[in-house]
Every structure is written in structure tokens, then in C-alpha cells.
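Below are the C-alpha cells for one structure; questions will follow.
As you look at this complex, bear in mind that one protein chain is not there, while each of the others sits in place.
Letters are used for the chains, namely A and B, taken in the order the chains are written, and counting of residues starts over at 1 for each.
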Amino acid sequence: MPSVTLTVNGKSHTVDIEARTLLVELLREKLSLTGTHVGCDTSQCGACVVHVDGVSVKSCAMLALQAEGTDVLTIEGLAAADGTLHPMQEAFREHHALQCGFCTPGMVMSAIDMVMAHPEGMTEEDIRHNLEGNLCRCTGYHNIVKAIAAAWPVMHGKELVAAE
Amino acid sequence: MYDFKYEKPTDVAAAVASLGADMEAKALAGGQTFIPVLKQRLNKPTVVVDLSKLGLTGITVTPTSVTIGAMTTHGTVAESEEVKKAIPALAHLAGLIGDNAVRHRGTIGGSLANNDPSACYPAALLALGGTVTTDRRTITAGDFFQGMFTTALEQGELITSVSFPVPEKAAYAKFRNPASRYAMVGVFVAKLAGGVRVAITGASQGGVYRHTQFEQALSKNFAPDAIKDITTPSDGLNSDIHASAEYRAHLIGVMTKRAVLAC
Partner (left out) sequence: MNAIFEGIGASVRRKEDLRFISGRGNFVDDINRPGQTHAIIKRSDRPHAKLISIDTAVAKAAPGVIAVFIAADMEKDALGGIPCGWQIHNKDGSPMAEPPHPILASGKVRHVGDPIAVVIAETRQQAKDAAELLDIVFEDLPPVATVRDAVRPGAALVHDGVTGNTCFDWHIGDKDLVDAAFARATKVVKLDLTNNRLVPNAMEPRAAIGEFDPMSDDYTLYTTSQNPHVIRLLMGAFVLHLPEHKLRVVAPDVGGGFGSKIYHYAEEAIVTWSAGKLKRPVKWTCDRTEAFMSDAHGRDHDSTAEMALDAAGNFLALRVRTLCNMGAYLSTFAPAVPTYLYATLLAGVYKTPAVYAEVHAVFTNTVPVDAYRGAGRPEATFLLERLMDVIAHDTGHDRVALRRQNFIPADAFPYQTPVALNYDSGDYQTTLTKALEYAKWDEFPARRAAAAAKGKLRGIGISTYVEACGIAPSKLVGQLGARAGLYEVANVRVHPTGSVTVFTGTHSHGQGHETTFAQLVSDQLGIPISQIDIVHGDTNKIPFGMGTYGSRSLAVGGSAMVKAMDKIITKGKKIAAHLMEASVEDIEFKDGKFSVAGTDKAKTLAEIALTAYVPHNYPIEELEPGLDETAFYDPKNFTYPGGCHVCEVEIDADTGVTTVVGFTAVDDVGRVINPMIVEGQVQGGVAQGIGQALFENAVYDDQAQLVSASFMDYTMPRADSIPNILVGTETTLCTHNPLGVKGCGEVGAIGSPPAVINAVVDALRDFGVRHIDMPASPQKIWSIIQAGRPQMAAE
């Protein structure tokens, strides 16, 4: 049986797996990191989004073996060791950007990725466009958009001015 | 997903050898289409050859061409300052594929080799008259696409890079399938020294194709109005729950005008 070695949330793991194992299956079933969810089977919903080497990926559309040697960050790894939440987590709570909480981990991971990728600023339209790979059935997105806009200045340490 | 043997070769020759040795071996590029297909058990490869360590990434821009390594992601193309400068339409197109997470994994080589009839890249390659370089030869766009999900690639033949001539002007206009967000109709218009080329994706049962009537009209007069009296026949166009062939035929005209306007 093949094995994969990777770092997840700062911790190195070597795991024996079938070649057909998806990254999300490795996280949920082998590493018991069940915060990353599976909401569809066509890579549409984004509930499974994690960061691999610093960028968002859909962990249901990546083999675990493809993650060999990578650094994976999941929702469980966002808060500081002392429990201090990431600004995006805080913003989601403050702005009621979640209801059932199922899409939330993927939403938060996508949101962090988009904010980091847009240091020049984002409009509401930019945020909505960048959420196109994440489905939420509860919130109507309104508060998710608000939360991301609120986290942007905290993450960048400057006021959010919409880029031209 | 059926189980398979997974290989991650570190040079092209080894990858080609693995793929050539077994008719049921399959190449894995970004996997954004292939892995969902495997999950649905629509494909049962014996060996999956991961192409990520072949060194096939990178973008080279000259005054006349943009060459992109086969394993370069859509995200990299979309964000590339050099591509944005040389062929902004190409960067724009790459940025319309999938979503952020998909663009971080999906590759140009994978997209072209798959030749999904609703993929975006085939329209750019065909309209710009680009070439596909493989481990063994160079194939022109016109020869490369051979109907939906079919290309000139032989068993085990690997795309190594894709080259696009720099046009005078170009633009891509995409009408997305409302559910999947693939192209329901995607039109790439390119104004080249030799005339205007218009490639349509998403619409035809035969996959990407050139709209010669539009090309002739736009070569004479590169303006949206030049095609206003040309009706695109709906014969041979796809029809599904989101769009009839007639509606697609109409959208081809609308999207072409928009692409011309955006040039």
C-alpha cells in the first residue's frame, strides 16, 4: 500500500493509504480532522476547501498522494495555540455569517485565501465573485460577504478601500 | 473510485513510457475534471501517472508568442502580469475557468488534452491559431481538436507546452451554464495579421469550432455591427435543459459581438 508524508496544521504525518484515497478522506478518516466537509461529488460546493502550500484547493478533487510533501492547513489549524481565533473566524461569528455551520469551514478557508490574494482591496462584487466556488444554503450569502469585508482590514492592517 | 497504481515520474520520458506501456494508464494533470470523473467511476485506469513533477510549468513571453508549460495552472495564467500584457484575453479566459480553488489546481495541458466541449481553453487555442507541443511533435490547433473529448494525441503522448501567437487584439466572452458554470457558449475572437479568427466553445456537438462566416465578416470590418445580419444556424448545436440549440445559436452572435466590443 502506498504511503504519503505531509504536514497538516504544522504536524507531520506519514500514512499508508490506498492510491484512490482523496485528500479529504485522508483528513477526515485517517487524521480525524472532520472539520473539512464533503457536500457534493462534483467539486461544486466548496465545503471541502483547505489550503495546500498556502492556496485554496478542493480537497475532494485531489488525491492524498498528490499532497506528498505539502503543507496543508485546515479549519482546525486556523486558531492560534492559545485559542485566539483567526480574524476571519471572528468575523464570521460577529456578522452571523453561518447558520447550520456545514459549509462554514470551506467558506472560511476560501475567504482567507481570497483576502490574502487581494491586498489591493476588494469590492462587494469582488467578494461575491470570489465566492463562486462555495455554496451556502442557509445564509443567502449576505452576512458571509459582510464578514469577509470586515475581516479584510484586520488581516491587512489597513482600511479596506475598494480597488479600482 | 476504483483503485489504481499511482506513479509520479520525474521526467517526461518516464511518464511517456508508463503511459505507453498500458492502454489503461491515464495521465493526471490538475485533476479538476479527471478526479471527479474517477469518483463517479466513469473511468477505470490501471495506472494513474501524476505529471506534477515533470517540470512542465512556466510561462515564456516573446514579442510574438506566449508559451505556457502544460502543467501551469489556470490561476497562474490568470494572474501572470506577462500574459496580461501580451494577451490579456488569455489571462481573462483563465480567470473565468472554475473557481479560485479549481484554478489553483487545474492546468492548461489537462484542459486541452481532455477537450471538453464546454471548456474555455480550446476556444483560445483555436482562435489564436496556437500550437500544442508534445513529447514527440508540434500540432497546430486546427489539427489538434478532433471532436468533443477527442484530440490528435496518441496513446501515451503528453502535451509539454502550448504556444499562442500574440494577436493584434483578442477577447473572450463567456456565457456560463448557470449550474455548472462551464461555457454554455464561449466565444474567443482574435484579430491577427492574417485576419480575424473566431472560435466557439460550449455550443457545438462537435466541440470547439471556428465560425467562418463571422471571421469573413469581421476580417472585412472589425466591428460588432459587421455580424448583425448573420444568423448562426442551430444545426449541430447542443440542446439541454439550460439552452436549446436555437438559444445557443443566438448567444453565439451576442457573445461574439461582446467579444469584438471588448477587443
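Here is the rule we go by: contacts are C-beta pairs under 8 Å (C-beta built on N, C-alpha and C of every residue); 3 or more make two chains touch, one makes a residue touch a chain.
Predicted, not measured: the structure shown is a model, and the values here were computed from it.
*Asks:* Identify the residue among A:Val8, A:Val115 or A:Ile144 that touches the chain left out of the display.
*Replies:* A:Ile144
*Asks:* In the whole complex, not just what's shown, which of A:Val52, A:Val72 or A:Leu98 touches the removed chain?
*Replies:* If we include the chain that is not displayed, A:Leu98 is the one touching it.
*Asks:* Which residues does subunit A use to touch the chain missing from this display?
*Replies:* Subunit A touches the missing chain through residues 18, 20, 28-29, 33-42, 44-45, 47, 74-76, 78-79, 85, 89, 92-94, 96, 98-105, 108, 124-125, 127-129, 131-132, 134-145.
*Asks:* Kindly note down the residues of subunit B that lie in touch with the hidden chain.
*Replies:* 1-3, 40-41, 175, 178-180, 241-244, 247, 250-251, 254
One rule holds in what follows: only the chains that are shown with their structure count from here on.
*Asks:* Where on subunit A is subunit B touching in the complex?
*Replies:* On the subunit A side, the touching residues are 2, 18-20, 22, 41-44, 46, 49, 52, 55-58, 60-63, 65-66, 68, 110, 113-114, 117, 130, 132-134.
*Asks:* Please output the residues of subunit B touching subunit A within their complex, sorted ascending.
*Replies:* Touching subunit A: residues 1-6, 8, 28, 31-32, 35-36, 38-40, 48, 50, 52, 75, 98-102, 104-105, 180-181 of subunit B.
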